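The complex appears here minus one protein chain, its other protein chains still in place.
To keep things simple, chains are lettered A, B and C as they appear, and every chain counts its residues starting from 1.
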Amino acid sequence: MKLPVAEASAVPVPGETAARGAGGGMPEGRAQGSPRVQKDVSMERQKAMLAGYFSELAHARETGLKVAYTFVPGNLTELIRAAGALGVYPEVNALQSAMRQKSDGYVREAERLGHNEDVCSYVKCDIGMLAAGNIGPTGEKLPPPDLLLLSYTGCFTFMKWFELLQKEYGCEIAMLHVPYQADGGITEDMRRYVAAQLRDEVIPKLEKVTGKKLDLDELSALLARSARAEDDLVWVLDSARNTPSPIDAYFGGVYYVGPIFTAFRGTLECEEYYQALRQEVAARLDRREGPIMPNGVLAEERFRLVVEGPPNWTHFRDFWRIFYDEGAVVVASTYTKVGGLYDDGFRHGRAEDPLLSLADYCLGCYTNRSLPARVDLLASYVRDFHADGFVINSLKSCNSFSVGQLVMMREVEKKTGVPGGFIETDLVDPRYYSQANIKNRIESYLQMIAQRKGRA
Amino acid sequence: MEAEAIVRRCEALYADLSLGSVREWKAAHPGRPAVGLLPVYVPREIVHAAGALPVSLLGGGDQIDIVKGDASFQSYICHLPRSMVELSLTGRLDALDGFVFPSTCDVIRNLSGIFQMTTRGKYIRYLDLPQAMDEGTGGAFYRRDLVALAAEIARLAGREAPGDEALAESIRRYDRNRRAIAALWAVRAGAPWLVALDETYLLMRAGAVLPVEAHTELVEAYTAAVAGRARKPEDRIRVVVVGAFCEQPPLGLLRTLERSGCYVVDDDLFLGARWVEGDVLALEEGRGSVAEESAAPVDGPKGGPHGPPGSDGGGDPYGALARAYIGKSLVASTRYQPDGRRGEDLVRRVRALKADGVVFAAPSFCDPALLDQPPLQKSLSEANIPFITFKYAENTGQFQSIREQAGTFSDSIKLWGEA
Amino acid sequence: MALFVGVDLGSTTSKAVVLDEGERVLGRGLTNTRSNYDVAAAVARVEALDDARFTLLERALSVGQGARAAELIRALRRAWVVAHCVERLGALGERVVELSGKNGSGKDARAVEQLFAGIEADADAAFGPLSDDRSRFFRDLASARFFADATAAAQEQRLAYDVAASAFDQAIVEVENGEEPSGVDRRLSRALDRAGLAAADRDGIEQAWGRLDGALEVATYVGTGYGRQRLPFPKEQIRSEILCHGLGAHALYPKTRTVLDIGGQDTKAIQLDENGLVQNFQMNDRCAAGCGRYLGYIAEEMNLGLHELGPLALQATRAVKISSTCTVFAGVELRELLALGERRENILLGLHRAILLRAMSLLSRSGGVFEELTFTGGVAKNAAVVHELKSLVAEHYGDRTLNIHPDSIYTGALGAALFAHRGGGEMPVPARGKRAPAIARTGG
Partner (left out) sequence: MADLVTAGIDVGTGAVKAAIVCSTGVAKTTVLGTHRERLLRRDPGRVAELAYERACQAAGLTRKDVAYVASTGDGDAVAFRDGHFYGMTTHARGATFLLPGARSVADLGALHARVMVIDEQSRVRASRMTSQCASGTGQFIENIARYLGIRLEDVGPLSRSATRAEVCSGICAVLAETDVINMVSRGIPLSEIIRGIHESIAQRLAKLLRMVRAAGPVVLTGGLAADVGLSAEIERALDEDGGPKIEVAAHPLSVQAGALGAALWSAHRLRRLQARGPDAGYLSTPT
């Protein structure tokens, strides 16, 4: 799974980081010469949070804190924190590497080590980073894991990824099998199966590595704090129902979900971040202002789009630019639901028991939903957010997301009467991103949408 | 029957993408359904016991034009789902009343959703095989799911859910089938020149569509027939094929492999048919059932591998299947397997079969197979076992590079092997 | 008279269409896209405008001369083309001779010189026939003839084939990319010389021509195609290929609901509404397998002209199954199948079918095939592709009308020209004659 983002170190300013990595991508892929990137205030705040966290990790050895590596979708950060350990999220490291133009080298390194070009580039980026000394996004070394918490949620590759890491580190590994919502719902049986594994497998292993007994009350307190942040996040994402939308729910959205989908769940910092974010967006809404894009506040909202699928990270700003140049704002995206989906009213701590709350959260995340459920969600976004169109960014890396997207597109078209646009990129492998190609498609798509709108 | 005649019969079944034999079975058994099972493993015993014909689906091979399938999948997804969609949308799967999609990988998983949306009115079932390899959690969850699955399929057949006795009988039939296959594998390992890879493969593939009893007979007849073949061993190397457990290579590829100087003494083609090692029910002697309540949230009795001996002595066939899954499955790329056991297992197998090397043949874009390769290859290198690697698709038409690689591989082992 | 010009800068061919105010087609221009887009676009444009001149000239002459005017113009057009080719042949010959001398021997240079002299003497046969099924590109005509003659010469040991072949390959690129059409009047007089018309006819034409020129004025250009970003037009005058193919197909066949376009590097499936507005579209993904270029490789591999592939494939008794449509591997697959004893025709039909299977997938992705289907792009000229398309559409969608216009290759340019007209006449005309740099070279 892939996830959010505020670059922990410097935000890559086009031109500054445009120094070419060894042979990656099309040259015209780099945006040129825009002097300063505009940012939300909340983004600066997030940057500081991340920098602090990575520094905490770098010193985990000295401070005696244990480290658990785990995945973003349906992550168990509150549990890790309650056990007194720190979480590391290899997917986030991979996307950070991509934004700093390092992923190309890492992916190539992994391929040299025998990993196939066909498989997920997140895994390869991580393996490559490991081979290169496991230097995190802030330039500090990441601690090795004491526990690999394999939350097997919505992606098969997770399992292989941590098997590979375990071979590398030889540390403890805990498997949490989260059943798939094949029939579009969570059954009591699934919840109990997940909770039983938490109780019998995950918690004992966490306790073993930390040497401490888990405090369930502490866990409940953390979950309650998450719930408050979740409320604010939902408010922020819902603000895009307004015209013009005060946010971009995809390119901006990946920043908004950053803290809550990673290490900060359940912290006070996180709760405060979302309060502040909400205020910031509320203020923009009052001023009837559009979202802040890399090149400034969007002057005119010409198109409202829904996007399915993660973004490309190696050319994130160039990719965004294509939309910005055409006045296209993303009003809803599914990618900002990978860490957890709150649309059905789920909030942490509502279940009768904290372990069941965690189970509900794991079971509910976006990639754990069946294709028909994903179609319904997309169609409802198109309708409820008054979108003119929807775009699917299909990733070569990711079977979990990509398989079936073409069928989904047709089904959403049928349900909404709105044609979909389809583009193909990759997460962190710059070789699969072609600015010219993507631009051609998006422009053609938007010209078509404009024609349709013009007639209406 | 002569071996050649058996193979011809199997090849006809293999080539019939419209499942004529299933239609015939249904005509002969009015009211009884046929259920398609996707790769890699679904316990066919359950389907059988519920009164349906289990039909394993392994893609469309190289004889079908793909149009709608390609419309549904991007180029970087393996080929199997394309042909499955093509088969389905062109009516070739009409004889089937339902489909079971096991949790093999994200492709098969999402394919289940595609079938939900595109094949209206049919039974579509996702079977979440447990990855928590513990009888108390994974085993119990799985057992409950098997009970539900059996009941659902029985409903398709208009019957009551199969009781323990009915299921036990079905398991026994499949145990017999497993024994017949094991005997054939023993011939392959001992005298590979008596059998050919494409033949054993076709024989296994016949089991995808035939009722188990008929298939067992066929395997036994073939094994008996080849023993009498007057064939001399040729100077070829012995190899194990790894990675072809789901999307199947075309016959031409299998033939090319052997023609370029290899005896394939073991493979994981159509692995689902050989998923459980040994008998399922024999396992039951003196074993308890998988505890029903053990997955209750916080307390409740725990089952598990060391649970108390049960009094039913083999009377819990559902539990037996669950336990077989947890404890007697082959090491497969689609199952969780920590602690480097995959590599150990492969090295052990190669040594036991006295194989000269390993051929990694994986479908393009197959995550389970490809992600396993680097650690497996590392283990082989450490054990000084040579290997070659290539990718294929079920409709690959060019074998030249495979011939070159396999030929050189066999040259390099035999030319210098005796020098 | 105000003209509206659409330019479609494709990956393989560049096309231009000229419309009058009544949206009637006055002229068309077509050239192969070369490694210099700017030259390609300029050549297509000039050819289209020349073609428009002929149309108008014919109209003017037919007032006095009736049917004879058509005959005259036909002769003149033909002479025009041949004269133009001969001019280019001269430049090409010089360069090939020079390079052959440099890389080979004096003997090679002399032999090459003779070859070119022979081709020039035979120019009417080599470049003259304006038949539709043959390539009309100078590059193709010249190289077909040159390689045939060079092979023969090499057989007689008069020439080192390798030397001549690579000299030709190098020279043709230079000549094509450096091409700068001479002035309109010069071209006319050359053509008139060559056409050998009676003095009276010649005078009549010259007078009519003189009256014509002032009347031609391009009001607007609109550009489209793969290389459209390279066109020296402002952003408002660039339209996506999708919209242009849609509109062009609608103009040709107003009842079109589905458009399939197979070009050199991409395949597009487009759905239209009753006004020619695009409802949905799909393009092939990152891999160029199964596009027009694929047929180009096959033709090269078989040493055939592109136009010969289709008819040959239609002689097949069945289609051999082809698995990979990787453009570059097409040749290997072909050879492997030939080695297995498959008939050439059957393999060819299989190759054509493979292309269509991909196209059918795109059609299916875009929503299907609705009444009527219009097939556009260069590949629509291929009879075997059309045949397979018909049968596959019938098989998957039942009875559908299939439209293929003889000028299908111009559909995108036509759409662009329509946009030029409908977009209003006040848009600025692009700066003419902005020359791209000749191919930059360091070292060799």
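Observations, loosely collected:
The criterion applied here is as follows: contacts are C-beta pairs under 8 Å (C-beta built on N, C-alpha and C of every residue); 3 or more make two chains touch, one makes a residue touch a chain.
Since the model is a prediction, treat every value here as computed from it, not as a measurement.
Between the chain not shown and the residues C:110, C:136, C:202 or C:230, the one that touches is C:230.
Among the residues B:16, B:345 or B:411, only B:411 touches the chain that is left out of the figure.
Here the missing chain is touched by one residue of C:36, C:220 or C:382, and it is C:36. By the touch definition given at the top, chain A reaches the unshown chain through residues 20, 22-27, 108-109, 111-114, 132, 431-432, 434, 436.
The chain not displayed touches chain B at residues 234-235, 259-261, 364, 381, 386-391, 398, 400-401, 403-405, 407-412, 415-416, 419. By the touch criterion stated above, the residues of chain C touching the omitted chain are 11, 33-38, 103, 161-162, 165-166, 169-174, 226-227, 230, 265, 286-288, 291, 293, 300-303, 324, 326-329, 331-332, 335, 339, 436-437, 439-444.
Methods note: only the chains that are shown with their structure count from here on.
Ranked by how close its mean Cα position lies to the mean of all protein Cα atoms, the top chain is A.
Each chain's centre was taken as the mean of its CA atoms, and the one lying most distant from chain C is B. Centre-to-centre spacing of chain A and chain C amounts to 47 Å, using the average Cα coordinate of each chain. Centroids of chain A and chain B (each the mean of its C-alpha atoms) stand 36 Å apart. Distance from the chain B centre to the chain C centre is 53 Å, each centre being the mean of its Cα atoms. Of all residues in chain A, those that touch two or more other chains are 406, 424. Among all residues of chain C, those that touch two or more other chains are 285-286, 365.
Partner chain B is touched in their complex by these residues of chain A: 113-116, 118-120, 123, 150, 152, 155-157, 159-161, 163-164, 166-167, 173, 175-177, 179-180, 182-183, 189, 192-193, 195-197, 199-201, 353, 355-356, 370-372, 374-375, 394, 396, 399-400, 402-407, 411, 424. On the chain B side of its complex with chain C, the touching residues are 62-63, 65-72, 74-75, 393, 395-398, 400.
In the complex of the two chains, the chain B residues touching chain A come out as 71-74, 76-77, 81, 101, 103, 105-107, 109-114, 116-118, 125-126, 128, 130-134, 136-138, 140-141, 144-145, 294-298, 302, 336-340, 342, 364-368, 370-375, 377-378, 391.
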